[in-house]
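Let me give you the structure first, and then I'll get to my questions.
Omission of a single protein chain aside, the complex is shown with its protein chains in their original locations.
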Amino acid sequence: MEKIKLNRKWCKGCGLCIEICPKNVYDREAKVSTKGFKEIIVKNPDLCNQCQLCELLCPDLAITIEKTKKDAKVNK
Amino acid sequence: MSKIKITGFGGQGVILAGEILANAAVMDGKEGSAIGSYGSAARGGLTSSEIVISNEFIDAPFSEKPDVLIALSQDGYDKFVYTVNQNGIIIVDSGMVSIKPLPKQYELQAANIATSEIKSPVVANMVMLGALSAITEVISKTALINAIKETVNEKFVELNLRGIEFGFEKGKQIK
Amino acid sequence: MSEHLYKYLRPEAFPTPFCAGCGHGILMNAILRAVDELQLDFNKIVFVSGIGCGAWIPSPHFAADTLHTLHGRPIAYATGVKLFNPDLKVIVISGDGDLAAIGGNHLIHAARRNIELTVICANNSIYGMTGGQVSPTTPKYAKTMTTAKGNPEEPFDLCKLTVACGARYVSRYTVYHIKPLINSIKKAMTTKGFAFVDVVSPCPTQFGRRNKQPTLYEMFNDLKARAIRYETAKGLKKDELTGKIIIGEFNE
Partner (left out) sequence: MPKLINKSLLPPKKYFMQGNIACAEGALAAGCRYYAGYPITPSSETMEHLSNRLPEVNGVFIQMEDEIGSICSMIGASWAGAKAMTATSGPGFSLMLEGLGYAVMTETPCVIINVQRTGPATGQATRPGQGDIMQARWGAHGDYRIIGISPWSVQEMYDLTIESFNLAEVYRVPVILLADEVVGHLKESFIIKPEIEIFNRDSSMSDKPFGTVQDDGVPPMPIFGQGAKLLVTGSTHNEFGIRKVADPVVQDMLVKRLCAKIDNHKDKICKTESYLVDDADYLFISFGISARSSYAVIKQLRNEGIKAGLLRLKTIWPFADEIIKSAAQNCKVVFVPEMNRGQLVLEVQRVLCNKQVISIPKTQGEAIYPSEIYNESKKYIK
């Protein structure tokens, strides 16, 4: 199961996730897509420490962070 | 159909008197309507009440050419005295109004009676209604008494009824 | 937002009509998390909103009863709903122009009556939908479409206003302070009386662009720099508070 779900239909590419992520998980595509902006991609999913900042702050409600068992332990 | 107009200044109970008169007619089994007109101020200013009493549905509830004019103030008297119907009568508080020499005009000093004999200047309006009942066939004294009992606050019923009685007696004298 | 919260949404209404980087989406997220954490029955909530960007947060996105009303009047509508059916939880979500300018009278009287409503002000300090005109909460000297040389007027402090009017619960947070914001909305939703949450929600498109903060991230940095806790602010003088955003709970 993927840890980070990015709902690309809802995303408008504001880029807040890129700026706010402490682990540098997100990046942009190199080229402008048909939606008219450089779309967001999950470049380094393995770096994610599941702090959920991006999920809580995404203005388009487009990010879901699935909590894995290992990380659930870490959170304890 | 009888059309009555009561006129005075705000605070004399003109509108209440009109309502009691019309209500009394309804209690008599007739149709009765009362409409007051007054200025925007809560007290003072020219006030009048138009009452229609009829045996059938009342068309226009106005007394443009009243059969009876009851005048409690100079302003009201001056404004309406010449609107009275040819065969109509005028009942006027001659203590409050300097009157014109007119036929079918009945004078009594309602405010003075109310103050000196009933010890309550506010019932001058009831004195006038009592006199109306004595002078004309428009309304019976019994109906007035019943209407007062129904509409007036319990505490003041007795006072108002005394006004009617004094007015009725005075009315009989001047009839 | 977590997919387990999708049940509160009308998916057909997405993507949202908000501009890229609009703070209102974050507020939407916060409100739904508060509802979820409180386990409120979504069928017994009525969301009332006025006109403007903020008013579009519940309508049509929330899969609950929503009443999208006239400009400035949502609190009046909400009053009718709540009074006639007190079993319903009535939550007003609207903007600063809606609640503070045209609807200011309803706000102060609902607070005075202390009627059990949750009022959330999506405060972006600008009229976003109509093109970026000055609003009653626009900071002094800020540039807008109608104050090209800077806003000459002092902004409204809606929290101090509603406290003075008698509201039972009053707080202010920015969408950047997301965790305390969610907790505060939860408190507001469980208040037995009038609850008001002023949520500072950046508008990069209409406000930021004209004030050298063209992205949400830059506006966040500004919020971080200006935010000051209520408790800290109490010890400061008036001129020390100029330009600051006082966050926290205003009721003591």
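Order of writing sets the labels: A, B and C. Residues in every chain begin at 1.
Just so we're on the same page, a residue touches a chain if its C-beta (ideal position, glycine included) is under 8 Å from a C-beta of that chain, and two chains touch if they have at least 3 such contacts.
Keep in mind that what you see is a predicted model, and the values were worked out from it rather than measured.
Novice: I'd like the shown chains that the missing chain touches, ordered by label.
Specialist: Taking every chain of the complex into account, the missing one touches B, C.
Novice: Quickly run down the residues of chain C that touch the omitted chain.
Specialist: Touch set of chain C with respect to the missing chain: 12-13, 43-44, 46, 48, 59-60, 63-70, 73, 76-81, 83-85, 87-88, 105-106, 109.
Novice: Just the residue numbers, please: which parts of chain B touch the chain that's not shown?
Specialist: Against the left-out chain, chain B lists 19, 22-23, 26-27, 31-40, 58-62, 64-65.
The definition used in the following text is that only the chains that are shown with their structure count from here on.
Novice: Could you grab the centroid distance between chain A and chain B? Build each centroid from C-alpha atoms only and quote it in angstrom.
Specialist: 87
Novice: Distance from the CA centroid of chain A to that of chain C, rounded to the nearest Å?
Specialist: Inter-chain centre distance comes to 26 Å.
Novice: Spell out the part of chain A that touches chain C in their complex, as residue ranges.
Specialist: 5, 9-16, 19-20, 37, 55-65
Novice: Would you pull the chain C residues touching chain A in the complex into a rising list?
Specialist: Within the complex, chain C touches chain A at residues 1-3, 9, 14-16, 18-26, 28-30, 33, 175-176, 178-179, 204, 215-217, 220.
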